[in-house]
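Here it is: the structure, laid out below.
Every protein chain but one is kept in place in this view of the complex.
And now, subunit A:
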């Protein structure tokens, strides 16, 4: 028994548990045709919380064991430069609509999210966690941390925003009579990051490309706007 006890001191158990549980929900998500409500993170998170709780494992231990996974977020964010670069011709041609709608979207997202939440009397750390809600999760977590927010809460908010965006975008934009896939996709990427992009690719290749672009550009735009704001305050 003592021979095995040493294993618990390695990151193997929780790293394997995280990958294993995620893989189960990943397959279920594929089977559902990638329905936003079947997103693997949405189900993996509560299952792991239950496992930690049942085994009496403190979150700090789990966090240390799964550091390898969290660490990869940094290089993944840096890598977002690659799709932006691949779209450079498109960005040049449509620079004015892209820049103006990106700025308008980023400001709308920050002001409306923080504004509404402050009506509920939320304190500064909770407001800082919702401010980057339209960016892709790793960027939102980094910005939230920067502003003194809670990265876990930011991740959860971003997840919820993605689900809402993926579910309402098509009926909403149809009702508004948008017949061009460029603004449709771009808006989805700016507001609902990776979820929006995944949804947009299901509808059309053009919408998907513009959604990925919107997601990548908004990561930079929101980070810049919020840093500027933080520096001024």
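One rule holds for everything that comes next: a residue touches a chain if its C-beta (ideal position, glycine included) is under 8 Å from a C-beta of that chain, and two chains touch if they have at least 3 such contacts; residues count from 1.
Keep this in mind: contacts and distances are computed from a predicted model.
One chain of this complex is left out of the view, and of "Thiamine pyrophosphate enzyme TPP-binding domain-containing protein", "CidA/LrgA family protein", "Threonine synthase" or "Cbb3-type cytochrome c oxidase subunit I", the protein name its UniProt record gives is "CidA/LrgA family protein". The chain not shown here touches subunit A at positions 18-19, 22, 39-41, 44-45, 48-49, 52-53, 59, 62-63, 66-67, 69-70, 72-86, 93-94, 96-98, 100-102, 104-105, 108-109, 112-117, 119-120, 122, 126, 130, 133-134, 136-139, 141-143, 145-146, 150-153, 155-157, 159-161, 164-165, 168-174, 176-184, 186-188, 190-192, 194, 202-204, 206, 214, 219-220, 223-224, 226-228, 230-231.
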